[in-house]
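Of the protein chains in this complex, all but one are displayed in their positions.
Chain naming follows the written order as A and B, and within any one chain the residues start at number 1.
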Amino acid sequence: MPLVRIDLRAGKPAAYRRAIADGIHQALVETIGIPPDDRFQVITEHPADGMVVDPAYLGIQRSDDVVLVQVTLSAGRKPAQKRAFYARAAELLAREPGLRPQDLMISLLETTWENWSFGDGEAQYTQ
Amino acid sequence: MPLVRIDLRAGKPAAYRRAIADGIHQALVETIGIPPDDRFQVITEHPADGMVVDPAYLGIQRSDDVVLVQVTLSAGRKPAQKRAFYARAAELLAREPGLRPQDLMISLLETTWENWSFGDGEAQYTQ
Partner (left out) sequence: MPLVRIDLRAGKPAAYRRAIADGIHQALVETIGIPPDDRFQVITEHPADGMVVDPAYLGIQRSDDVVLVQVTLSAGRKPAQKRAFYARAAELLAREPGLRPQDLMISLLETTWENWSFGDGEAQYTQ
């Protein structure tokens, strides 16, 4: 159910981008109960001038490797689950592909359960 | 008013992508009362590794042709209208360009009427 948009600077190997996507998904599975096969991700590479990110907002030192992750998910997760997701995502990506935790920016968009169709023209979550 | 983001694998002809965009818009017009000229769509092609989609979540068999559609629209549509939209979109895209209904994933993001400016620096829906 989550639709995950990942935006980052172009130039990394495919395996690097895949590791980002894998880590974000694993963190969602572990911390907020997303089923392992509930995975829908869009990873977009951008030229240097296609992302403008402040290098120090809130005292966090960001580099050109910054990754912007926006997750659309159904409403209902508690704040503690969201915090666990941020922490676990940063931890997993630090391990593989070696992203600095300062370079992971995440935002969540919450929507209702009736706002999803996973195929066949049906609203599977309202059935 | 809807802002529609359509993400799909690169490699299809322009006419194919246009048919996807046309069908989504027509379904919005027919099922949830969007004016025919209220059309704002972004269609983005991605390389093979730019989309990671589970091939069988909820038992739906997805292919590399999967299309992810995210519609931002003003809140207020009833569940029955949303379900009608999903069904009609799948039906129209199956007809033209021949998309398998299993390959159409839709999500909705709802926002308020004051959250739109269609030009001229004004909030047209609050006037």
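Quick note on the criterion: a contact is a pair of C-beta atoms (placed from the backbone, for glycine too) under 8 Å apart; a residue touches a chain by one contact, two chains touch by 3 or more.
All of these numbers come straight from a predicted model, not from anything done at the bench.
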- Message: One chain is left out of this view; which of B:Ala56, B:Ala80 or B:Ala123 touches it in the full complex?
- Response: B:Ala123
- Contact set of subunit A toward the excluded chain (per top definition): 7, 44, 46, 49-54, 56-58, 60, 62, 68, 70, 79, 82-83, 86-91, 101-110
- Item | Residues from subunit B at the interface with the omitted partner, ascending | 3, 14, 17-18, 21, 25, 35, 37-45, 72, 109, 111-112, 114-124, 126
